[in-house]
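Complex shown without one protein chain; remaining protein chains in place.
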Amino acid sequence: MADPLLIFDALLGVALIALAIAVLVVRDRFAMIVLFIIFGLMTALAWVRLSAPDVALAEAAIGTGLAGALMLKTLHHIRAAPAAPVPVSVGVVFANMGFCAMVFVGLAIAFMATSLEAPGLAPQVAQNIDASGVAHPVTAVLLNFRAYDTLMEVVVLLAAIIAVWMIERGIEQAPARHLGEIYRGFARLALPAIVVIGTYLLWVGAYAPGGAFQGGAALAAVGLLLLLSGLYRPQPAHRPIARLGFVLGIAVFASVALLVASGGRLPFEYPPAHAKTLILLIEGVVTISIAVTLAALFHGREPEAIPVSETRA
Amino acid sequence: MSTALSITLIVILLSILGGLIRILRGPSPAERMLAAQLFGTASVAMLLILSHLMAMPALLDVALVFALLAAVTLVCFVVLAEEERR
Amino acid sequence: MSSGMIFGLTGLAIFTIGLFGALVMVEPLRRVLALKLCSVGGGFMLVVAAWRAPPEVADPVPHALVITGIVVMISATAVALALIRRLHTLEHDSDD
Partner (left out) sequence: MILDILALTLIALGAAFFVAGTIGLLRFPDTLCRLHALTKADGLGMGLTCLGVTLLAGSAGEIARILLIWFFVAASSAICGHLIARHVRRATDTEER
């Protein structure tokens, strides 16, 4: 008899494919978004089954919570437009279907022909982990061995928030939403708890799954809840602080690299004696930047002292 | 023991996949969000069982994040629906 | 059959479905979702490449790459959705 966990995997795989198809074909746009949120949850389970808990953490925090909220907000904004069905001709659909089927078959043949047992880079990482300053391999890769990637990723976040702020501006003038006393009590309990958990995720990243991105995403969720419930409302005067938050991570990351380089080493070749301190410093600052940027990406417009209605002209 | 636990996992997975029907059929957005909530809770339960089966205590952290962030999309939905009514 | 094989094929299928959606769908929001499906499919391939049959540990490098990918994808999504909102505002106001 097959291992029952393999049956679980197969079911999960089939469910994921079914969800992916359903997201594209379901007619109701709200259902589409809910299905996509669930697709994210199931993806996180698949990462877990592939023994990638770090990826599962990132997917659970960013892929589901933040992406879901962003899509709901967008749908709310464009709800007035009836989904005008511009029909695509059947010929185009079939041609594309054939093309995609060919892509799938080609990739599947290539995948089946490749051995899954290739050694990969795990031995090199394991060999050098002692010199990296942290005990968890994924964190070591992200912040030491491939730190350039991570720096560029923070730059991508900055580019995204610059783009979003250029697309839309204005401050919200609707009165604060009132979600009731029970919600307020919950917020009083949950918001500090999420802050603690986010910090814990950041800290635990040194020796177990977790780290700057997961911690930052959890902290961004706090920002989301504050923005949604109207407990915090962005004002034009807060822009300098927000901007400082956006660039803080990059600034510290890059200056550590330059400082290390000025000591006659390569950038990001941290001296082993201080590696742990430097990595924790960078991670802490990057976490703040990620949290601020993600929350601002959700809010989606530069707080400027013009009412939203005027920007629509 | 682990076989029995795996079977329980499959049962939970099948039961939430049944919930998909409710999402597809609707009719109201509130019900669709409700079904998504069911998926979140059941995923936490599955992660707890998996953390024992795969001997990975780190999965508990994943479950913790799931439990905390499940509320975010729902709060977002409720707030936006409130705005719409104004 | 192994977990790696199952999820590898799943990832390929999701990538293909996303590709098809991005080619055929008209609605902008749905097209963004289709592209997100593509990125998840690509992530699957990377994580499967890192996967080893259980007693062995997984390769951490692709995991780090996928985490980077998730963060980049949420940035791209946020910009795309902001563009969709803006586009809608402009179109909607020119109507009335």
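Order of writing sets the chain letters: A, B and C. Residues in each chain are counted from 1.
We take it that contacts are C-beta pairs under 8 Å (C-beta built on N, C-alpha and C of every residue); 3 or more make two chains touch, one makes a residue touch a chain.
Because the structure is a prediction, the values reported are computed rather than measured.
Peer 1: If the full complex is used, which shown chains touch the chain that is missing here?
Peer 2: Its contacts among the visible chains are A, B.
Peer 1: Can you work out which residue in A:30, A:145, A:165 or A:183 touches the chain that's missing from view?
Peer 2: Hidden-chain contact among the options goes to A:183.
Peer 1: Touching the missing chain, which residues of chain A?
Peer 2: So the residues of chain A touching the missing chain come out as 179-180, 182-183, 186, 189-190, 193.
Peer 1: Need a quick check: the contact residues on chain B for the chain that isn't drawn.
Peer 2: Where chain B meets the chain not shown: residues 1, 4-5, 8, 11-12, 15-16, 18-19, 21-22, 28, 30-31, 33-35, 37-38, 41-42, 44-45, 48-49, 51-52, 57, 60-61, 63-64, 67-68, 70-71, 74-75, 78, 81-82, 85.
We adopt the following convention: only the chains that are shown with their structure count from here on.
Peer 1: Work through the pairs of chains, note which ones touch, and then classify the graph as line, ring, star, complete or other.
Peer 2: line
Peer 1: Could you compare the number of C-beta pairs in contact for A-B with that for A-C and name the larger?
Peer 2: A-C is joined by more C-beta pairs in contact.
Peer 1: Express in whole angstrom the distance between the two chain centres, defined as the mean CA positions of chain A and chain B.
Peer 2: 19
Peer 1: Per the centroid of Cα atoms for each chain, what is the distance between chain A and chain C, given in Å?
Peer 2: Chain A and chain C have C-alpha centres separated by 12 Å.
Peer 1: Would you mind listing the residues of chain C that make contact with two or more other chains?
Peer 2: In chain C, residues 54 touch at least two other chains, as defined above.
Peer 1: Check each residue of chain B and list the ones that touch at least two other chains.
Peer 2: Residues 54 of chain B each touch two or more of the other chains.
Peer 1: Inside the complex, what are the residues of chain A that reach chain B?
Peer 2: Its residues touching chain B are 3-5, 7-8, 11-12, 15, 18-19, 22, 26, 28, 30-31, 34-35, 37-38, 41-42, 44-45, 48-49, 51, 53, 56-57, 60-61, 64-66, 68-69, 72-73, 76, 79, 174, 177, 179, 183, 190, 193-194, 197, 201, 204, 208-210, 214, 218, 221, 224-225, 228-229.
Peer 1: Which chain A residues qualify as touching chain C in the complex?
Peer 2: Interface residues on the chain A side: 2, 5-6, 9-10, 13, 16-17, 20-21, 23-24, 29, 32, 36, 39, 43, 46-47, 49-52, 54-55, 58-59, 62-63, 66-67, 70-71, 73-75, 77-78, 80-81, 83, 85-86, 88, 92-93, 96-97, 99-101, 103-104, 107-108, 111, 116-117, 120-122, 125, 137-138, 140-142, 145-146, 149-150, 153, 156-157, 159-160, 163-164, 167-168, 213, 290, 294, 297-298, 300-301, 312-313.
Peer 1: Any idea which chain C residues touch chain A in the complex?
Peer 2: Those in contact with chain A are residues 1-10, 12-21, 23-27, 29-30, 33-34, 36-37, 40, 43-45, 47-54, 57-68, 70-72, 74-79, 81-86, 88-93.
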